[in-house]
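Left out: one protein chain. Kept in place: all the others.
Chain IDs A, B and C follow the sequence of writing; residue 1 opens each chain.
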């Protein structure tokens, strides 16, 4: 069984008990992303205080991987500055391109916290988009809410 | 060498010395046919006296087979009634579908005269259209010039 | 023929139905890919023939024979290879036409069903701007209507949306009932005097529904509309005869019926084809070309521009011969038996809901389902881990999943090499998924 490799305990926990779920006010940007291959979607709101992410609230339907990913992302980026969050997004992208290489996951463990559990997903090309959907939404929302360092 | 099979002496004679070539008056119908695969063409005029083909005059460019075919057709249909000529056309079509079967040619020898020499052409699918071009033109011209038995 | 490969599954309370009409074991031996294993040595249980079918050796051999012996551009060239290639290509056209009861001059080769549908859709908008009066017969424009159904594959929906966008025509559609059938109560208002074309699938790729085409064709022809039947999921799985169908167009894909990728078919009534302007233009479909303008060949050449997918056409003819040797009645009966068995097996599993007709009446072998509290993709992932290949998602029929209030489904589809053992594996796999995600 290779299944446990992808569906790590941490992932199933986030899936069953998502952190930060629900759409909340206030917010500076709201985006809606769709995964065209499966039809799953996420609506994501971003609330900033200065450079800092004060809230990420979201709603949507999707598979365990996409739902767990947005929950783990919530934990990871809350309280970070936007540049820090975008950097984490880059790390997560690197993890998704690792094709299951454990050394990549090892190196990113500190940066990605729970989200490093998604390492196994990178062995299943059809699921990478699931894990990335919320990160793409966050990037998009950041671009709208935040003009970058002035 | 199978070449002689297709390029019968009779065919080469008609090609080098075509019978009835040239466009003449009077005529009741003029048609222009093109072979789209090679670009060759024939212009054909039909002159009737009553039911009888009094003249078939033609001009055009084309390969040896097409040129010899129109010349042999001229000999065959001149003086025939339109229904007789169309019947000869049917026989010629049968010959072209014979895939080189000599028994077909044998049976049609009386009806087709010189034109039976085209039997060898039926073994070369790409050349069948060459041999048929003038017969198609004649059929077309007959339909225009002649309303059929009233 | 007897079916020996599958043994009754111990866990099942459902009695096996009669022996399957096809000799599954013998057929499997013809499919090289079925000897491979997946996910660490598991037998490949291929239940995704609805997306694309696997190919028997006979089809691969036919293609290779073409390339190694007669490869040349058909209808171009006066040498022996070109003659033989042309002969093989046109003989294949006759074989494929014969399979659906059509004369060869009504068979147009396309890449797939999608291109065949687009061909018709573009011909109708081209008709509106054609300079040749005879090509304007079927012109579509403002005030005209095109009718589809809510169960169409995107391939039989989006091209008509786009035709409407190009021409100003309006798209209308027949809806669906709760049990996966067409809502026909408003047939006579949806299809009306303004309707120019009705495009409808014969078998739904997601619900399995087989539609009552007779009534729809009759109504369409009553108002003078053309009818295009999407046979992508019917022609591979049941006998289809265009003379009985009564439609104007039938489209299907080679890759879904044991044939190669890259070849599909548009059948059209000759008189209709003859009045349509060309779609793709270029070599081999012309009559005379001048810089100032061109005229076009008669069908089917008018619709086959450029050097064609010759080897694939030859391969598709071999696929047709393979199916004919099995007999399409037997293929249909085989899949009906499997479908009945699958519906029973799935009904036994708590939490599993089939989307589509619940029994085998007017129903083909596409079995879509949801599993309570597990996302379809996660179900598919567990099945994959067991070596079972299914499709997950909206199956290119997004409006259907939306209609039934689910985000997506997991879908199993059957074919000539499918046996009871494959369906047992599916049922066991679903139970494993429930266990894995802790929903039971």
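Assume a contact is a pair of C-beta atoms (placed from the backbone, for glycine too) under 8 Å apart; a residue touches a chain by one contact, two chains touch by 3 or more.
Being a predicted model, the structure only gives us computed values, none of them experimental.
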Taking the complete complex into account, tell me which visible chains touch the one left out.
-> A, B, C
Of the candidates C:288, C:347, C:362 or C:440, the residue in contact with the absent chain is C:288
Which one touches the absent chain: C:96, C:120, C:157 or C:425?
-> C:157
For chain B, residues in touch with the removed chain | 1-3, 6-7, 12, 37-40, 61-65, 124, 127, 130
Since one chain isn't shown, list which residues of chain A touch it in the complete complex.
-> 34, 36-37, 124-127
On chain C, residues whose C-beta touches the chain left out of the figure = 32-33, 36, 38-39, 44, 46, 48, 51-52, 54-55, 60, 63-64, 67-69, 71-73, 76-82, 111-115, 117-118, 122, 126, 129-131, 150, 153-159, 161-162, 165-166, 171, 173, 253, 255-256, 260-263, 278-284, 286, 288-291, 293-294, 305-312, 377, 380-381, 383-384, 388-393, 396, 398-399, 402
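To be clear about the criterion, only the chains that are shown with their structure count from here on.
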By label order, what chains touch chain B and chain C together?
-> none
Of the other chains, whose C-alpha centre is the longest way from the centre of chain C?
-> B
Rounded to the nearest Å, the gap separating the Cα centres of chain B and chain C is 46
Using the average of all C-alpha atoms in each chain as its centre, how far is it in Å between chain A and chain B?
-> 78
Just how far, in Å, is the C-alpha centre of chain C from the one of chain A?
-> 38
Which parts of chain A, given as residue numbers and ranges, touch two or more other chains?
-> none
Two or more other chains are touched by the chain C residues none
